[in-house]
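So that we are looking at the same thing, I have put the structure below in structure tokens.
One protein chain omitted, others in place.
By written order: A, B and C. Residues from 1 in each chain.
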Amino acid sequence: MNYDNILREIYEEVSPLVGKGKVAQYIPALAAVPPDKFGMAICTLGGEIHSIGDAKENFSIQSVSKIYALTLAFKLLGEKLWERVGKEPSGNPFNSLVQLEYERGIPRNPLINAGSLVLADILLSELQDPKKTIIEFVRKTAHNPAINYDNAVIASEKITGHRNFALAYFMHSFNNIRNPVDDVLDVYLHHCGISMNCIELARSFLFLANHGVIPDTGEYVLSKSEAKRINALMLTCGLYDESGDFAFRVGLPGKSGVGGGIVAVLPEKLGVAVWGPGLGMYGNSLAGIKALELFTTLTGISIF
Amino acid sequence: MNYDNILREIYEEVSPLVGKGKVAQYIPALAAVPPDKFGMAICTLGGEIHSIGDAKENFSIQSVSKIYALTLAFKLLGEKLWERVGKEPSGNPFNSLVQLEYERGIPRNPLINAGSLVLADILLSELQDPKKTIIEFVRKTAHNPAINYDNAVIASEKITGHRNFALAYFMHSFNNIRNPVDDVLDVYLHHCGISMNCIELARSFLFLANHGVIPDTGEYVLSKSEAKRINALMLTCGLYDESGDFAFRVGLPGKSGVGGGIVAVLPEKLGVAVWGPGLGMYGNSLAGIKALELFTTLTGISIF
Amino acid sequence: MNYDNILREIYEEVSPLVGKGKVAQYIPALAAVPPDKFGMAICTLGGEIHSIGDAKENFSIQSVSKIYALTLAFKLLGEKLWERVGKEPSGNPFNSLVQLEYERGIPRNPLINAGSLVLADILLSELQDPKKTIIEFVRKTAHNPAINYDNAVIASEKITGHRNFALAYFMHSFNNIRNPVDDVLDVYLHHCGISMNCIELARSFLFLANHGVIPDTGEYVLSKSEAKRINALMLTCGLYDESGDFAFRVGLPGKSGVGGGIVAVLPEKLGVAVWGPGLGMYGNSLAGIKALELFTTLTGISIF
Partner (left out) sequence: MNYDNILREIYEEVSPLVGKGKVAQYIPALAAVPPDKFGMAICTLGGEIHSIGDAKENFSIQSVSKIYALTLAFKLLGEKLWERVGKEPSGNPFNSLVQLEYERGIPRNPLINAGSLVLADILLSELQDPKKTIIEFVRKTAHNPAINYDNAVIASEKITGHRNFALAYFMHSFNNIRNPVDDVLDVYLHHCGISMNCIELARSFLFLANHGVIPDTGEYVLSKSEAKRINALMLTCGLYDESGDFAFRVGLPGKSGVGGGIVAVLPEKLGVAVWGPGLGMYGNSLAGIKALELFTTLTGISIF
């Protein structure tokens, strides 16, 4: 497969969408990102790296980071994790409180905001220094010790993130948040505020394409079965209320963020990351989804 | 892979679950099925057939049949189909009217009851004799011209299916059902009332594992891309409000019915069908889900 | 109180609203009503009748008729009625199915469509000929033996009332509709299709202003306590999702219909009816609500 040619073809075909959509407005530090950025990177299990456009430029990974939190919480709690968070698609916007009320404080899945706040609460209870553990895990899987939190974004979200405070207090009232709400938000907003580029993102997800093992180093992260389970969650819940459409059009497990990044994996083959800050109506990168759809169409590969 | 050994191991391990759960009560003809039945069959693209237990005994396939209706409607309308039905998991029980109201009569996906009623409405508008077309399609893909509708089950559901009538009238009020409600229900209840066994079911789904082509005959049903899309819908929506859990535990696209049947496919490899009439709280076969989970665990295969 | 002067002042002040709003579109026979009609009538317990404008012109009373059905069902079942229908405001549109699903087929109150369908079901079970009983009750309370069903309107609604069929089938699935849905709809659509004028309407509601007794004849309809209860239901639930606003602005128990009629009572004093076919966003007569607000403002009377 000539991935460089494919990336070039994608780059050309998505260009009319680049700059379209709306850059996330509710976080001031994100609203300032130029809308016409576009980057894409492919990292194979065999060690190849292919990229195009702004693939080496850092951006705020936002909800993509929920997969790191999920991986760490799943390692710590195993199947007991599912007593505190569900595994089903929500059928509702990412920050909805409705379902949470009907289901008594148990979020539908770990990839909506409420679910990730529960993950942060678990990491706080189980780890000495969760922020340190998270960033070190990201650095290790992405092979770059310089990756870090972007404190300007984090500070910006602390001021404007009323909805997340509401979710956390709400789950506190059901005893499904057990640490102080401010501490939980601090962990959550930190991992959302990690700054990375497409190559690093694609590479850091390779352990999920490799049955739980970091390919370069052979380091064990999760069992084969656990890696499968996280991929399944990404497929059913990774793109908010557009997850079904993404599975339908792209056919790969993936995770998006309002910073405009999306990462996907093809098990036993590769990781692929894309970045385009303009978002569609469900909060996912417009150009990014199109690029990944083209990727599976042009290569003829998908999990289905 | 020695599928016979694997089937035997599964058969033994699920035996404590056989007879557990509740046989569907709301359809009198189904309530009479002995709860301790269990059968399973594997059909590979290479033509192998393996089976165990009651795999040759007929049962009512119920919602499994929605995939046949979806395949035919998708062939007829192509992408225009999605103007009348969505592609997202519903996050609600299979016969809920709630979401339908908020979303103005457009069902979330074609595999919940409301969505399949829209499919039946489309088949009525597009085909001369939809019931004939459906049963002939099933006979062809299952390689058995004797497969037929079970009129006792169909008559039984007509009397008790008030909720489906409610759904159809409700969508009629949004102009998303366009034929007379009685006719739409007639088509829908007919395909739900098809009677088949596990071997036939597994075999009839092989075109979805084979990029849209019936393996034995080479007959084209759908394009590769369309087959992928149907598999994606099965993965995200195929087991009602237990779809996420099924993807998580089993990791295959599948479709269940309240008759206790579940079919799943492993693309490029095989189809697998299981039957156990005892249902869990979400309306899916208890023993069936466990058997499929064991199948992917023991074989080490899944799409993830 | 000089009611003629007051009516004249109201007539003038509401004139800018007459013709505004939308005439109910979903029932073809109603859509043809000229939007610029306006009539109002006051009938006192002492026997005075005052009216203005089109107060002697017949119109389709629609949901106003639910009070007649409620009165008859309450007389028949007494407090057992409340096992099948609630007494709380719904907080939802008049034909919503959402709450009905969460509350397992028990409508929130007898004045939303679902609740009135249950009333019709009860009348069918309890009476020989419910349609005859209803129309005779209306003729008696309104003192006009010529009042009748408008069969054109009824036929028109039978063809277009898909939502009401959906509600009835839905409650059938919870066993809260027990007669054939077609029969229930027939009773319901008949009483909605009664044709009356403002004077008759105001007069026919006087028994509710008179502690349950028809004033002219002294005939007992309900006990004082039962009349109070029906008035309370009108106040909290009589104008769909605008009931709170109506209580707030007008301060009288009342009931509206999509034909543009509204009736209200001032206990121990009078009944007042108004008709204006142009509806506001909640399905209530725009000019009608304004006229009643002016009525309580100008007279200084309300129940509060």
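Note that a residue touches a chain if its C-beta (ideal position, glycine included) is under 8 Å from a C-beta of that chain, and two chains touch if they have at least 3 such contacts.
Since the model is a prediction, treat every value here as computed from it, not as a measurement.
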item	value
Chains on display which the left-out chain touches in the complete complex	A, C
Selected from A:K20, A:K75, A:R163 or A:K224 as touching the chain missing from the view	A:R163
Touching the absent chain when the full complex is considered, from C:E88, C:E136 or C:D182	C:E88
From C:T44, C:Q99 or C:S173, residue that would touch the chain that is not displayed	C:Q99
Interface with the unshown chain - residue positions in subunit C	86-92, 99, 108-109, 224-225, 227-229, 231-233, 235-237, 241-245, 247-249, 251, 253, 267, 297, 300, 302-304
Contacts of subunit A with the absent chain, listed as residue ranges	96-98, 100-102, 162-163, 165-170, 172-173, 181
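As a working rule, only the chains that are shown with their structure count from here on.
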item	value
Both-way neighbours, i.e. chains that touch subunit B and touch subunit A	none
From subunit C, the most remote chain by mean C-alpha position	A
Interface ranked first by C-beta contact pairs	A-B
Intercentroid distance (Cα basis), subunit B paired with subunit A, Å	32
Whole-Å separation of chain centres (CA-atom averages), subunit B against subunit C	47
Mean-CA-position distance for subunit C and subunit A (Å)	55
Touching two or more other chains - residue numbers and ranges from subunit C	none
